[in-house]
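Take a look at the structure set out below.
Note that this complex is displayed minus one protein chain, with the remaining chains in position.
Letters are used for the chains, namely A, B and C, taken in the order the chains are written, and counting of residues starts over at 1 for each.
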C-alpha cells in the first residue's frame, strides 16, 4: 500500500514537491536525484530518502512514480525515459518550450501508455476550486469575461530569465492554464503586449517583465491577463469570472488576517510573499490528486494535452507581440 | 405651501441644521436668533434670513416651526415657551439633564398639544434604516445581542465638557437612543464603567472620556456600548445587531472609497472626520421627517418620551458607575 | 455675480445636468430648450426656468453658458452655433462620431476663441481625484499597468444602441478618457475585442455588448479595459493603477454601507444602480469646475482635444476589432 516517489531535481521546486509529499498520506519519498550533491543531500537528510542517479531511479524496483523538477530543457527527455521505464510521471510545466518537441514527447507517452500529469498546481488551489464549482453549478450563469491578475513580488535574477523561455512561457503560462480551466472552452484568438518596465536587465536579456494578454473564444468569451514581475504588496493572484447571472472572484491571501487602524486609515498586511507559501496547499492537493488518479486508474487531472495547449497560448502571445496582430491558436497548433 | 423655520442658536449645531434645512424641499429658514451677533449674522448672510430675538420669533406670524439649538440648560424653557406660542418644535437632545425637569416640560407639551420632536439624527441615517428594515422584515430573526461602537476622532475642549452633563448624557445618549431603536424593547438594567484615559483635563473636570455600558432587557437581550473621545482613524460609528438567524452591521464611512497597496499592505483612508460630515444626510432626512409629520398631522418620529428614556439610561449608567452595581431603569423613571 | 445657464435637451442627461446645476453655488438655470414640450416643461417647473428655443437662447442676453445635452448628431452644429454666439459651452461627449467633423468643429471653436468643455464627468469624481493626486504625489511610483472595469447593470434599448455609435464610442469612450487621464501619457497602440453575449438584439443591430481593450503607450505602459452592458450586481466602476512602488484602486459604491451575516456568509448590498446616482457628485463638481474656469479665465479642465483623443481611441478599437490587428492611434489621427 502507498506509492513510492523519487524526485528528480533538488532545486527550489524540487524542495517544494518533497515538502508537499511529506504531507500526503500514502506517499513516500524514497529517492532524490540531483547532480548538485549538496542540494540532493539537503533533501535526503530532511526527508530521510536515498540519493540516487536518474538512471538508477529509472531501474529502481521500489520507485513507483517520479516528480520531474529538473531544468525545463530536460523535461521531455526525462518524460520519455520514465515513460519507457514504466513509472508514473509527474512533470513540472512546461514539457518543453517548443511545440514540436512537446508533441514528439507526448507521442512516446501515448505509445508506452504511461501515466503523465503536468504540474499546474493552481488547478488544485482550494479557493479556485470553490470558484470552479460555483461556475459548474450555474451560480454565475454563462461565463462571459474573465480577468486574471498575476504579479510576482519581485523579478527573478536574469540568470533565471535567460533560461526561462520568456515571461509568456514561464510566468503567464500558469494564467493561460487557469484561463482554459475557467473558460471551459478553448481560446481561439490571442492578442498580447509586452513591456520592459521593472528591470532593464530583463529587457537586455530579450525578455519582458510586464505582459498583457487579451483572448477570445469561438463563442465570444473574453479573457484578459495582466502580469507583472513586480508588486510591492506581495504575491498578487486574483481571478475574476464574470457571468450572465453574476460574478465570482478569488481574493488575495494576506500574511495575517488582522487590520490596523490609525491616522492613515485601515490597513491589512501585504499578501503572502510568494508562490511556495501561497500555493503550498495546492502543491499538496496536486500530489494527492496524482496518487489518487494513478491508484484508481483514472486519467491524469492535468494532461500532457493541457501542457501543450497552455504552451500554444504562450507561443500565440509571443507571435502577437512580434507581429502586432491577433493570432489564431490554430496557427500555432496547426 | 411649505414650512417656515426659525433656528434658535447659531452655534455649530445651529449651523448644521440651517445647512440641512437648505436642502429640504418645502422648508424655508426665515429667522435666526442668537445673542452672539456675529454668529447670527453669519447664518443670516449665508441663508438669506432675518435676525430676530427669541421673543420676536415666538410672536412671528411667519414662523411655523423652531429648531432649538441653544445650550442644553435653555432647552426645557424654550420648549415650554414655543409650545405655548403654538409653534411646531424640534429640539436638539437633551431636553434637560435632569429627569424631573424633562417631565415638567413634557407635561407642558402635553397640555398645549404642541408638536415636539427630539433631535436624535441617527434614526434618520440611511444605512441604519436599511438595518432597521432588515430587522423588521425578519432577516436576522429575533434580536439577541447588540454591540455599538462610538468613538469621536478627538475630545472636545474642557469648556464644552463642563457644560455637557458628562459623557453619558452628552455622547453616549445617542447610542442609548440607537440601542432602544434597534432593540425594539425597553432596557431593564444598566451596568457601566467610565475611565479617564484620553485627556487628564477631562478627568479633572469630573468627567470620563472612555465609557462602556452593558444593558439587558426583560426578555434577556443584551446591548453593549463602547465609547471613546479618541480615535486616530476618524469618526468611528458602528452598530452590530446579532439575531437568531444572522446579524446585520453598519460599517464606517471612509473619506474616499479607494484602496492603496504597498509594502505595508492594503490601506483604505480613515473615516469621515466627524459627525457633521458623517451625518449630514441624516440631518437633512431628520428635517424632512419633521416637516412630513407636522404637515400630515402624524406623531413625531422621535418624541419627548424618547428623549426622556434615553436620558434615563444615561442617568442609570452614571448611577451604576458611582454605586458599582446593576441599576434598574425603573429606579430612575419610578 | 454668478453664471446663467441654459440647458439644451431635456432628456435624461439634460435632467441630470439641470439637477446638478441646482446644487452649484453661483450657477442659475434660466432656460431649457427641447422640441419635446413635455420634457422641457418638466424641467421648467422643477427648476423654475424659462422654456426657450435654441435660437432664442443663442441670442438671449441673460444666458452666459449652455449645456449641450441634445442627441449626439447635433453636438458639433450646436457647439459651432454657440461658439459664434459668444456663449461659454459645455458639451456632453462625444462632439461627433467622426474625427473629421470633430476637427472642423474644434477649428470653429479655435477661431471664435470660445470656451468649450467636454462632459467626461468621471474626471470630477472625488474618489478618482484622490487616486490621481496619489499618483501625482508619487505614492505609487511610476505608473505601469492600468486595469479599468466598467459594467452597466443592464443594456439600453436597441433604439438607443442604433444611434449610439456603438459600444466603443458610446460606453468605452468614458474609459478611454479615464485611461488617458490616469496614464499621464498618450496611447500609442490599441488592440480590442468585441462580442455579443448579453442581448442578441444588440448583435442584430450591428453592435457589441461586451468589449475588451488593450492599449500601450510609447514608454511601454499597458492599460486594459473590460466593459459589459450587463452586471447583475449593479453599476460596476473600478480603476486599478499599478505602479513601481504600489497600486491604487477605486472601489465600487454599495447602495448602503451595511453587512449581513447568515448561513450563506457575509453580504454587502449591490452597487448603486447606475450612473446618475453613482456620479451625481461628479456631475456637480463638473459644473463647478466649468464655472470656475470660465470665471477665472483658465483653460477648460476637459478640452475639445480631450474629446477628440478619446474618440480616436474608440475608432482605433473599432478598427482593431475589424482588422484583427494592433492599430496605431496615429493611423486615426494622422
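The definition used in the following text is that a contact is a pair of C-beta atoms (placed from the backbone, for glycine too) under 8 Å apart; a residue touches a chain by one contact, two chains touch by 3 or more.
Everything numeric here is computed off the predicted structure, so don't read it as measured data.
Across B:15, B:129, B:228 or B:267, the residue that sits in touch with the chain not pictured is B:228. Taking the complete complex into account, B:196 is the one of B:164, B:196, B:259 or B:272 that touches the chain left out. Contact with the undisplayed chain is limited, among C:59, C:267 or C:330, to C:267.
On the side of chain A, touch with the chain left out of the figure occurs at residues 126-127, 130-131, 134, 139-140, 245-253, 256-263, 268-269.
Those residues of chain B that touch the chain absent from the view are 142, 144-145, 147, 149, 151, 189, 191-193, 195-198, 210, 212-214, 216, 220-222, 224, 226, 228, 230-233, 242, 244-247, 324-326.
For chain C, the residues touching the chain absent from view are 231-233, 254-255, 261-270.
Here is the rule we go by: only the chains that are shown with their structure count from here on.
Note: centroid distance chain A to chain C, computed from Cα atoms, is 41 Å. Annotation: 58 Å between the Cα-based centres of chain A and chain B.
With touch defined as above, residues shared between interfaces to two or more other chains in chain B number as follows: 261-263, 268-269.
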